[in-house]
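Below: one structure, written as structure tokens.
Here the complex is missing a single protein chain, while all its other protein chains stay put.
Chain nomenclature is as follows: A, B and C, assigned in order of appearance, with residue numbering initiated at 1 for each chain independently.
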């Protein structure tokens, strides 16, 4: 299936909202770190329900926020969740960004980057559209060190790229982005049952669940354009 | 008193170790975020006991680590805490850095930057010595939003600069550093007594203590050189 | 919308609005001034996928 088909289905059965709720546990910390100044133009790659752009308008007074998604149904839902006219949604592809060179101050992307058809091309595109000093905040739960995420590919028809932290840093540099930081942001909010409750449907042991959420959490890599 | 006199006293009565213990609560997270690659050269400005450089050698295999401090006694103590020959300590001043242009990969500084005689000059010096793409991780507990820190100046003879988060971002940019992120890192380890214990010697209310440690914590500003 | 461009050749787009509401274009077309490729705006959302991905 294509990104469009796969994620149109997700949007139609309400998974856009489910993801927003779960991803917010760590995404809010990523957003808080971004050096967005009042009036800045921000792009959310693979915006899903579009929560990130809405949050950056509210908390940092971003000037204009674009949410780009490859699924028309996702973009349509996102449009429905706000009537802020400074928030724009558009349908597009990560490897073919419809923005002029140097036109974006900062890019955010959560749990979406690794669906890119060619993630190296996506990074080059991000670098192209960022102004000098603009940043890319790239957050993923699916990555090599997070062994608990490896099986996710089995239930998703779109091919996923599984890089390690080191591969993210290298790929950023190859695309001409300086790596400013890399971090694991723990999810402290997903509830973890008592040890007596294990094995559960999803988890063999409590330790594994603790490692997945409290230790590995979300891998954040921050790049800076020049 | 000069930096030398003030902090020589601190080193002599063991406050170097006390600070290491307290600052480690947040400094370890700052260090973990740094994009230090094996073999990189790192500088710790105002190194105190020198824990940061030791940690970056251990955790990230930094190549050479310099700890610079204006107090000979601090540098002397720091030297005594390690026999790793890849860790060098030297006495120097923030506004007169004894390093060649573009010779340092990354700079860390914890609870020290605001003692600079001219913090704008310190930032220009940091920018000068960093190679393109090198980062400055500047962490402070003493800053404008942290109202609980304001009184610290009363018990320290060295004049302290109290910037807001916004002033840090502006000063970085004025010095030619891109701002890659800004964040508050909570201290979750300092023990906060039951509400019944308040007022304590240091804290009127539990709320104030929670705000100081769990919310304001350490202000981190990350700059990138070009 | 002045920073939006053609996803293929990154050239300027020309807007042909069919329906507008409160300064927002609800239906219309964006046409690349260089390659002539046309991108639809539906329900206020421009579809700037490369044409071969639009129905993929």
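By definition in this document, contacts are C-beta pairs under 8 Å (C-beta built on N, C-alpha and C of every residue); 3 or more make two chains touch, one makes a residue touch a chain.
Since this is a predicted model, take the numbers as computed values, not measurements.
S.K.: Which shown chains does the chain we cannot see touch?
M.R.: Looking at the complete complex, the unshown chain comes into contact with B.
S.K.: With respect to the chain omitted from the figure, which of B:99, B:143, B:172 or B:213 is a touching residue?
M.R.: B:99
S.K.: What is the set of chain B residues that contact the non-displayed chain in the whole complex?
M.R.: 2, 4-5, 41, 70, 72, 75-76, 79, 85, 88-93, 96-101, 103-104
Going forward, only the chains that are shown with their structure count from here on.
S.K.: Quick check for you: compute each chain's CA centroid and the global CA centroid, then name the chain with the smallest gap between them.
M.R.: Minimum centroid-to-centroid distance belongs to A.
S.K.: Measuring from the mean C-alpha position of chain A to the mean C-alpha position of chain C, what distance in angstrom results?
M.R.: Here chain A and chain C have centroids separated by 25 Å.
S.K.: Centroid from C-alpha atoms only, then distance chain B to chain C, rounded to Å. What do you get?
M.R.: Distance between chain centres, rounded to whole Å: 50 Å.
S.K.: Quick check on chain C: which residues sit in contact with 2+ other chains?
M.R.: In chain C, no residue touches two or more other chains.
S.K.: Among the residues of chain B, which are close enough to touch at least two other chains?
M.R.: none
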